[in-house]
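Heads up, one of the protein chains got dropped from this complex, but the rest are sitting where they should.
Up next, subunit A:
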Amino acid sequence: MGKTARHLRPLAALLGAALALSTTACGGATDASPAADAVDISGSISGQTINYWSMWKDGEPQQKVIATAISDFEKETGAKVSVQWQGRSNTEKLVPALNTNNVPDLVDGTLAKLAPVIGDTGQASPLTSVYSYELDGKTVSSVIPEKFTSNGVFKGEDGQPWMVPYSISSDGIWFDAAKHPELKAKPPATWDEFMEVLDKLKASGAAPIAADGDIAGYNSTWFVTALLRLKGAGSFKALAEDKSGAGWDDPAVLEAAQKVESLVKGGYLNSGYNASKFPAQQQLWANGDAALILNGSWTPTETGSYAAPGFEYSSFQFPAIGDKPASARVDFIGFAVPAKSKNQVPAQRLAAFLLDAKYQNALGTDAKVLPVRQDAPVDPAVASVKAAIDAAPATHLQNDGVTFPGYTEKVFFPRDDELFLGKTTAAEFVAKMKEAQIQYWKDNG
């Protein structure tokens, strides 16, 4: 006993010292973020250095375009850009960095990933000056289509935009136009026409729709888009926000769920879609074993290496249900500048620089993705998606922009999976969602 006590005392002293040491080390963490105001970014930035954490990895097509832009930027302005090609985990690394004073000056990512981390938490600088910056006589805000910005997705709580997009992604129902020229000539515009196409495909013996049922985000696109077709962009977010859960009693919600149910019950989905592992089903689709797949605008690049010879990528939009103007899904990839960055001016200038026509064209034709500028040309494989976005009167985000903590993964995805994988009916799905959502808001309200 005595021996233990004698050894405990010095240990306690050590513990105390260590605690004191570590708490002083973390002392800066609770500092309030500096007051953020828009800065004038027109002056010379020669000799200044910025630190950029990129969402791209060395060798990716987008990385090559951005690397070219950076080297031009350095030559033109005399500023220096130190880049870390971190890949998609850059936003996860950003979270702890934001609690220190050692932040990157520029980060990029999808709106869906940047918003929860830096946008909604008020940790990003307002980029108003970027939007008003002029490139070849045109302001940045004039080259970004107005329908992308009009619903305010880039605005923080202060009403200022904190993100500047340089690329977008979307979705569509993809098919091989070489094999199905009739779909390219006359894509189904309404749900009834869509069902006719499915019936014809089924009668011909082909599997109508392939789906990687293990990806909840793909499964949910069916229900969410059906609902948006019925009730317009923003209606799913409004539904999820409803603390009383009464929104789920709306007959239109049930109808959207029934559309999904009819695909499942009608046997239009490729057999085995509910027990396979990504990317098995999209491989099967690219091999020509199924006719259609609802997937993102990245489908041509993602499946290009294993597509059947002569595969000609084309797509049509999710068909209209009812008479609401059909919105196109548009998700954004772009830049944000942490409010704590000490190199605001050069960082914001680089964000503007990527909207120059040269790099926007390169994103469209070399990287084969969708640039944010409407006047930039794109690769033929994604031309059908671009045409649909250009024609759409409004846009919506993936899952209609719902990012309430845990709602998507714990409330919506599990129940939507059950519906899409054929384990529950539309009516059961609606009832379960209503109950779970009421509980969710009770716990998180």
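Assume a residue touches a chain if its C-beta (ideal position, glycine included) is under 8 Å from a C-beta of that chain, and two chains touch if they have at least 3 such contacts; residues count from 1.
Going forward, contacts and distances are computed from a predicted model.
**Student:** Name the absent chain by its UniProt protein name; which of "Anti-sigma factor antagonist", "Raffinose/stachyose/melibiose transport system permease protein", "Beta-ketoacyl synthase-like protein" or "Gas vesicle protein" is it?
**Tutor:** "Raffinose/stachyose/melibiose transport system permease protein"
**Student:** Given that one chain is not shown, which residue among A:122, A:304 or A:322 touches it?
**Tutor:** Of the listed residues, the one touching the omitted chain is A:122.
**Student:** Out of A:175, A:318, A:407 or A:441, which residue would touch the omitted chain in the full complex?
**Tutor:** A:407
**Student:** For the chain not shown, which residue from A:105, A:171, A:212 or A:356 touches it across the whole complex?
**Tutor:** A:212
**Student:** Since one chain isn't shown, list which residues of subunit A touch it in the complete complex.
**Tutor:** Its contact residues with the unshown chain are 1-3, 6-7, 10-11, 14-15, 17-19, 21-23, 26, 33, 91-92, 95-96, 98-99, 112-113, 116-118, 120-123, 212, 214-217, 271-272, 274-280, 284, 399, 402-410, 413-414, 417, 421, 439, 443-444.
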